[in-house]
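Complex shown without one protein chain; remaining protein chains in place.
What follows is subunit A.
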Amino acid sequence: MGEGYMAAMPANVYNWIAVWRRNFLAWKKVALASVLGNLADPMTNLFGLGFGLGIIVGRVDGASYIAFLAAGMVATSAMTSATFEAMYAAFARMDAKRTWEAILCTQLTLGDIVLGELAWAATKSILAGTAIAMVAATLGYATWPSILYALPVIALTGLAFASLGMVVISLAPSYDYFVFYQTLVITPMVFLCGAVVPVTQLPSAFQVVAGVLPLSHSVDLIRPAMLGRPVDNIALHLTALCIYAVLPFFLSTALFRRRLMR
């Protein structure tokens, strides 16, 4: 304990940038395919559910269903792109590709690597989230300036879910275990946290659970902004997301140290 864990933490405030740039260079080589892959899913949901269900549902909370859903899809895509980047891609770099092993032979620490991975996953969230927000704005379901307000929240959502994903890969023996996290944590959050249906529609016990889940805080910040309404409890929501970004970061770094530096 103590000294050893300190040695695994980030060495300084800029070492992580080298890791981010490594991932950016790798991404640039497959950028088009990656962007299409990341956007196809939320776009399908937005238009499929938005137009399909929208006709049946009518208006929700005073907005058209598709406008209501657009904000949910921005938050959801930020969540899923960070989660997938942190799980599958970062796990490959930690495990099969030995990228982390190579980096650990340099003056970077495990904490530097994890921080770089978080920042990179958040970058992917920003790409996916803003793309959906721009589509929504183009179609008139959101105002253009609202995207600027949403941007920091999208980034923070990405950091929080990347951080949680890091804890998952620090514990998972192989890829096969990711499916539990996906089906038991990520997918339920889409339905519990107000991304596709208002939280107020849920039984009260579920509403309590939703209140502590990170995606709820993300949706509660992004939706009013995109619909041009005042945002309530900004400090509370931001604090909650920050906690989800910071605590799992330290936890996962300690767990990675246990896993990789025995």
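Please note the rule applied: a contact is a pair of C-beta atoms (placed from the backbone, for glycine too) under 8 Å apart; a residue touches a chain by one contact, two chains touch by 3 or more; residues count from 1.
The working rule: contacts and distances are computed from a predicted model.
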Which choice in "Formyltransferase", "Succinate dehydrogenase cytochrome B subunit", "Nodulation factor ABC transporter ATP-binding protein NodI" or "Iron complex transport system permease protein" gives the name that UniProt lists for the one chain left out? "Nodulation factor ABC transporter ATP-binding protein NodI"
Can you say which of A:Ala7, A:Ala31 or A:Val212 touches the chain missing from this structure? A:Ala7
Of A:Thr44, A:Gln107 or A:Asn233, the residue that touches the missing chain is A:Gln107
Touching the unshown chain, subunit A contributes residues 3-4, 7, 11, 14-15, 17-19, 21-22, 25-26, 29, 97-99, 101-109, 260-262
